[in-house]
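Got a structure for you, questions after.
Some chains omitted; the rest stay in position.
By letter and in written order, the chains are A and B; residue numbering begins at 1 in each of them.
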């Protein structure tokens, strides 16, 4: 559990970095950036905890989640230039955060007695939740809905944890393999521009009619 | 309960269809469409379950909700042309979904001991939640806030269930009447362009000043 907590906090930290960076680019003030850091870093985990009945959620009940979120926000605010130059490492960390949240989310859901299929789903939601709310708050369509292999990678990582549990494999090993699989898939997608097929509407999307 | 479950899953299916169709029009990839299908189909019910303390929510704890959501997404993705030609039937199913969620939501809230007024309110929220989050994720103002009789129809259907409970009428009968009332109101509004009054700001909306 201690290993998972460390990885979980690391995931919170890198998602908070992504929220703070997006906030700086939108010229938010310091507090807006800190709010966005906290929300991006903790929304996924808080949603997961509410759904499995773990109240209060760790992101609210444990001060360390707040601390790493604010740290990420403050660093980004005062050292935006440095963070911006780190673009490649940030994407690396972001993929790591996705991986860590996916496996820790699946693991926690299993502990709270969800069935295996739903534990994998909840692991995926934990991974993608933070980026989703970050984009919604900035009035953008969430990246997860548009991007190349992102939610797919999270689901794959979570599935490894769940299948390992079904086969009674040692949890530490499956956690590491699941996280590496998600991380690797996401990195490959970024490097090589992999993506899933897109449906072709027969009408142009500009001709969208209001449907209701 | 078995009848309600079938209707509930049917409601999930048609809301998932609406999410998937909106996703195709925005040119999301396959996974983005599946995520949007799941969220549109299940957000209302999950929110309702969290508020009445039914944890884990049915949308997370019962695989059938996931299955019908994904089915709707996959059908839309591979058969978009067919779904698009079905426009009128889809609106019909959408109205049916609103009706089914409104009555099943009110019913479930009563079972969990909410007072009657709030059960009707929660039934309405269950009905409108899915479409609301679908539009927010695509960075649109939710249709429910702009459209003709939509939330009103959901509230009317939920109210029938609640009033029936107060008068000790048979639940199956009031559920069917409530669903038909909501469905009918919504269809009539669509057919005839009914809508509620709109307030006329004295200033033009283009002159909006930031209020804060």
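Everything below uses one rule, namely that contacts are C-beta pairs under 8 Å (C-beta built on N, C-alpha and C of every residue); 3 or more make two chains touch, one makes a residue touch a chain.
These numbers come from a predicted model, not from an experiment.
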Copy count of the single sequence across the entire complex, 2 present: 3
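Note that only the chains that are shown with their structure count from here on.
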Subunit A-facing residues of subunit B, complex: 18, 21-33, 35-36, 46, 50, 55-57, 60-63, 66, 76-78, 80-81, 84, 87, 91, 94, 131, 136-139, 143, 147, 150, 190
Subunit A residues within the subunit B interface of the complex: 50-53, 112, 114-115, 117-118, 121-122, 128, 132, 136, 139-142, 144-152, 195-203, 205, 208, 210-212
